[in-house]
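Structure in C-alpha cells, see below.
Every protein chain except one is present and positioned as in the full complex.
So, chain A:
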Amino acid sequence: MEALSVPAALELVAGCGAGLSPERRAALGTSLPLLQRDYRFERVWFWGCIQGVRGSYYIAEGLGPDRAAPRSRLYSLNCVDWSLLTPATKEMLALAEQVKGRFQGDPSFEYSLAEINAEAAASLIGSGKEPVMKEEARLIATIEQIDREVGVVPRGAFVKTPLGSVHENRHFEGLSSVEAKKLSSYFHFADPVNLKNKTLLEKADLDPSTDFLDSLEHDIPRGSWSIQLEKGGTVVVLRSLLWLGLTFYHVPMTKQFGYVYFGTGEKNLDLPFML
C-alpha cells in the first residue's frame, strides 16, 4: 500500500484482525518519507509484516520510475530503522522452498541445511560455503515469492508505454462495482507467464497498454482467492488462500487500492485439501 495512504488503508484491511499498533503507525508515518528522501525512491510502499516467533519484520518497498522494474526492499524490526535487502537470487529461492516452519524473528538466525536437504548442503560445502541458510536470505526469498505469486493490482491501474516502462495510469478512476466482483479484473503485478498462451481471439480483445499482465482468473488451484465485499459493500477485499495473510483492498469507483501482507510468511501447501 502507498506509504501516504497507510492509515486509511489499514482501516480497510483490518477485517482480518491484523493491523499495526498506534506506535508502529506513527513510526511508519515518519520513517517512510525519510526513506523516500534518502534512497530517492519515487514511490514507497508499505509491504507488510512477517511475524516470527520472537519478533516481527516490517517490510517496505521502494519503486523507481519504471514501476515494473525489480523493487528495492527494506526491512525493519521496529518501523524506525530500516535496512536494505539484497535482491533475490535463484539459489536463494530454491533453498527457501526447502526451509519450512516459522520465521524466528532474528535476522542472523541460521537454518542448518544438513537436516533439511542433504544435497543442497553437500553442494554448498562443495562450493566452499557453510551449509546454512540465513534467515535474512529466507526473508528475501519469501518476499519475492509472495510478490510474484500474489501481488495484485486492478486492471487499468498501470499502463505500459510503447518503450516498455510501466507507469500509473492517471486516468484510472477505479473499477466499477460490477467489474470489481470479478476475478478477471485483477492482475498479478509480475512478469506475465500465461499471456502468450492465450488464443488469438482472446488476444484480439486485449488492449496492449493495460492488459499486459496475467489475470487472477486462471490461477491454479481454482478458488485460491476469496473475494468479499466488506463495510456494507463499499470495499472489495481479496484474500489469498495460498499465502494466508495477503489482503488486497480496492474501493470501487475511486483510485484507492493496495495490498499488504500480515502473516507468518509460510505458503499454505495444504490448500488443495482445504478447499
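Definition applied: a residue touches a chain if its C-beta (ideal position, glycine included) is under 8 Å from a C-beta of that chain, and two chains touch if they have at least 3 such contacts; residues count from 1.
One rule holds for everything that comes next: contacts and distances are computed from a predicted model.
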Answering from "Cytosolic iron-sulfur assembly component 2B", "Large ribosomal subunit protein mL54", "RSH4A protein" or "hydroxymethylglutaryl-CoA lyase": the UniProt protein name of the missing subunit is "RSH4A protein"
Tell me which of A:L34, A:V53 or A:V193 is the one touching the absent chain. A:V53
Check each of A:L4, A:A18, A:V132 or A:L242 against the chain that is not shown and name the one that touches it. A:A18
Residue positions on chain A contacting the omitted chain are 10-12, 14-24, 51, 53-54, 78, 100-102, 170-171, 177, 223, 226, 228-229, 231-234, 239, 241, 244, 264, 269-270, 273-275
